[in-house]
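Structure provided below as structure tokens; questions to follow.
The chains shown are only part of the set, and none of them has been moved.
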């Protein structure tokens, strides 16, 4: 697996579409235990990413991710904006100047993104946030890479782990973000940010390897 | 969804156009940003106050821009914290050289976005500090959670910190006064009906005709629990119990009271609530210095109310009484 800037822009483009298609689902997850705007916010953000990257020449993966991060910071708002924005900015920082990235880079990028999210939001695993999807995904990617599995296998493992993380949020009591106001009442609902995180990762896989093989 | 709107995606923009058209003597909009600034900003030498957050809480926060309260309000999308860009723009537009104090309600999104804007502004050499309002006693406070929310008590912070800034005080002093208000104010709310975010088109939750939601925030998010509806007197007592439990009020103390409507609740009902709140305070031998009844921090078209109690000292009384002249809050 080697992704160049042009392909990355295509992936981000596709993410905008997928978020749009899943806007209602994300909003409904957020409505149950938050304020019901996550899908709306994310969709606005990724449309801004698309707009921002329209004329990018694709020469620098780091710059592409930074632009995406800035677009997210400047357009999503709410909690998800600074969190996803920081994630993309941090991911971009570790691949500055690179024309292409491979699965090892992806692991670095995800690691750095997760650090950024934690730094910004002070959430830990089990707080019922996007961290729960990201943490599982990173661990799976890490194990699979370490075991020498193929990039496709590794990324597939990350996607599956992200969805597992998402599922796990269902039984958690929220301790960060708006859902935390509900305390015990947040149990039984999946976290919206974890869902958007898993969805983004799945879209990356689908763009790289096709939806059939997923 | 029955609303006087044109396009769900443009409600905030159109509302701001309508606000500026209505109140040109008070406010102007920053070109290209959903920020309402005092018409005469920056006021040279005065510390500027900036607040804001998601929209849908009108008159908060744009209605409080003017003499004796805010210098700018940053208006995010409905119930969504604004991004750092307009916050930064607001800071730059109102900085009169004496620094800018941000008044932020305690929501993860608001705190993160205002912090990011502050970081950038400081890098650009502007002296920016901030306070976080967390008056809502419905939510358990704990360092392991997002903590208490900021709700209607925020308006007391705007009023009092605004009056302090008007005296020519420095940013440290104003921050200290704002923090005193924050540590002395407690609020608690409840709702009889949900609200509809225009872009979502349907309510976040439904309530039976016989149910109410206790500990309701101001974003259509569910409260702490659901109960059968009760009389106004019982409800007022329930809200006051929770508030008083959390405050150290003693006989002879003086307070300001705010009975805040979430939007659909008529003033008539707010006054009926106020009646009981006053009785309870009197029973506790608490003196009521001033009472505000109306819609100060709303939640789209939600039916419901919140009660806020602010413990006063001589400084706070003086500042509460100081002249304020804004579209939505006037003290003569």
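Letters A and B mark the chains in the order given here, with residues in each chain numbered from 1 onward.
We adopt the following convention: a contact is a pair of C-beta atoms (placed from the backbone, for glycine too) under 8 Å apart; a residue touches a chain by one contact, two chains touch by 3 or more.
Predicted model, so just to flag it, every value in this text is computed and none were measured.
*Asks:* Only one of each chain type is drawn here, so how many copies of each does the whole complex have?
*Replies:* Composition of the full complex, by label: A x2, B x2.
Methods note: only the chains that are shown with their structure count from here on.
*Asks:* Between subunit A and subunit B, tell me the centre distance in angstrom, where each centre is the average of that chain's C-alpha atoms.
*Replies:* Measuring from centre to centre gives 32 Å for this pair.
*Asks:* Enumerate the contact residues on subunit B facing subunit A in the complex.
*Replies:* Its residues touching subunit A are 54, 76-85, 107-109, 112-113, 116, 138-140, 144-146, 149, 197, 199-200, 204-205, 215, 217, 219-225.
*Asks:* Across the complex, what residues on subunit A touch subunit B?
*Replies:* 27, 31-37, 40-41, 44, 73-83, 120-121, 175-178, 180-183, 185
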